[in-house]
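Note that one protein chain is taken out, while the other chains of the complex remain in position.
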Amino acid sequence: MSVQDLIRQRFFPHLWCPGCGHGIVLNNLLRVIDAEGYDPYSLCMVSGIGCSSRVSGYVNFHTMHTMHGRALACATGIKLTKPHLKVLVPMGDGDAMAIGGNHFIHACRRNIDLTAIVLNNRIYGMTGGQYSPLSGPGVLATTAPYSSIDNMFDTVKLASGAGASFVARTTAFHVREIQSILKKAIAHKGFSVVEILVGCPTYFGRKNKLGGQVELMEHYRDSTVPIGSKKLEENPHLIQRGIFVEEERAEYCAEYARIIERAVKEQ
Amino acid sequence: MERYRFLLSGSGGQGVITMAILLAETASIQEGLMSVQSQSYGPEARGGATRSDVIVADTPILFPKVTQPNILVALTNEAAAKYLPLIRPGGLLLYDSELVQPGERIDAQRIGLPMYRATREKLGRTVAFNICVLGALVSLTEIVRLPSVRKTLEKNFVPAHHEANKTALGLGVELAKPHSWDRY
Partner (left out) sequence: MSKKERNISFVQGNEACVRGALYAGVKFFAGYPITPSTEIAEQLARELPRIGGSFIQMEDEIASMCAVCGASLAGSKAMTATSGPGFSLKQEAIGYAVMAEIPCVVVNVQRAGPSTGLPTKAAQGDVNQARWGTHGDHSIIAMTASGIQDVFNVTIEAFNFAETYRTPVILLFDEVVGHMREKLVIPPQGELPVVERLKTSVKVGVNYHPYLPREDGRLPMSDYGGEHRFHVTGLYHNIWGFPTENPDESHRLLRHLVDKLENRAHLLARWKEHHLEDAESVLISYGSSARSALHHVEGCRAKGHRHGLLELQTLWPFPKQLVREKTARARHVFVVEMNMGQITSQVKAVVDDPDNVFLINRLDGSLVTPSDIESIIRVVEGRGV
C-alpha cells in the first residue's frame, strides 16, 4: 500500500490556499497511516464544516462530511455502532471550539475512542476571515475591525479539564512532531485531542500583518517550545508543545460493551 | 354493561396513577374488558395535584378522558374541592376520611373510609396506601374480581412487595364491606 492508495487522487489539487497549513497536516497524517500500516477499510474520517473539514473528501477511507460543529456527535454514533473502526475527526478552531464546543467537551468527558485533530489557524477561513474562539484579544478580523476583545480558549487545558485521556499540541512547522504525536494519538485507546497550530496566510496572516506562510512558519518555530523548556523561565508567553496528557482510562465503547454483557445476562 | 368512568385524584407521590394503571390493566388484561387510562399532571414530581382517568367498558372507548366521573376517588381536600362538582348525579365519591373533609352539597353518594390510617397501623408505613384504596374501590364497584387484581399486582411488583400489597388490598376490601354503592 502506498500513500497514493490512501487518497482520492482525482480531487487533487486540493482547494486550500497556497501556504495553508492544512495540507501539511494531511500529508503527515497520511505518512503516519502508511507507516503504521492501517488498513484504510478500518479507518473512518468524520468532519464538520470549514476549510479543514474538506480533508475528509481527500482521504480514501469511510468518510462523512457532516454539519458545522457536529462531526464529533456524528462520529460518536459511528463509533458506538462499529467500535472496531478507527475514527479520525479533523476540525477547525471555530468548528471544534465555538459551534461544536459542547460536543467537544462531552466527547472528552465520555473518553470515547475518537481522534480529534484540531487544526487551529485562529480564524474562520472558509467564510472569509472572522475571529474565532481561539483568536484571542487584539487580533484583527473582518468581524473585529477594531481588534478582538474576546478571550481565547486554551484547547489543551479545556480538553484536559473535560477529561480527554490524550491531549497534545504541535504546529505545522514541527512536521516530525506531528507524525510522532498523531501516531500515538491514533493508537491511543480513548479520546485523543491533537491541537495543531497552522497558518492561514490568506486571512489571519494578512489581516494581522504577520506576513505569508514563511513568516507564519517562523512564528510557530519561534513562539513555541517543548513542554517544560528552560526558555519558559525567560519568556512565560511561549506556547508549549508536546503530549500533555496520556493516560489509560475507561473507554466509552468498552464500558458500553460491559453494559451489553450485563443486560444480556440479567434478562 | 354500563360505562365506568373513574376519576382518581390526590397529590403526587400518593400512588394515584399507579392505582389507576392497576385498575385499568386488570380490566383490560385479566377481565377481557376494554379500558383506557390517562393522566394529567404538572411539573412537580412530588406534591401538586394528580389526576388519573380510567374508563372501563365492553365497547371501544374513544374519547379517553373523563369529563363527568361516575366514580370519584379523592385523597386530598384540594382534589375533592376541584373534582366534586364534576361528579355525575348518582355517582360515588370514595374518599379517605382522615385526609379529606368533603363539602356537603353534592348529589352523589359519599363513602369515607379511614384507609390511610388503617394502612399505617397495619403495615407500619403508608407506601401501599394506594393499594388499600384500590381494594375498597374494587369492593364497592365490583368492576373487576379481586383475584384478578391480585394477579395484576403480582405481575407488576417485585416479590418483596407482594405480601404488603395483598394485606393492603384486603384491608381496603374489609373497610368497604359494610358499605355499598346504591346506584340509581
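For clarity, chains are labelled A and B in written order, and residue numbers in each chain start from 1.
Basically, a contact is a pair of C-beta atoms (placed from the backbone, for glycine too) under 8 Å apart; a residue touches a chain by one contact, two chains touch by 3 or more.
These numbers were taken from a predicted model, which means no experiment stands behind them.
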Residue among A:65, A:183, A:206 or A:219 that touches the chain left out of view: A:65
Listed residues A:30, A:75 or A:116, member touching the removed chain: A:75
Absent chain, residues of chain B that touch it: 21, 24-25, 28-29, 34-43, 62-65, 67
Residues from chain A at the interface with the omitted partner, ascending: 8, 11, 40-42, 44, 46, 56-57, 60-67, 70, 73-82, 84-85, 102-103, 105-106, 256, 259-260, 262-264, 267
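Just so it is clear, only the chains that are shown with their structure count from here on.
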Cα-centroid distance, chain A relative to chain B, in whole angstrom: 60
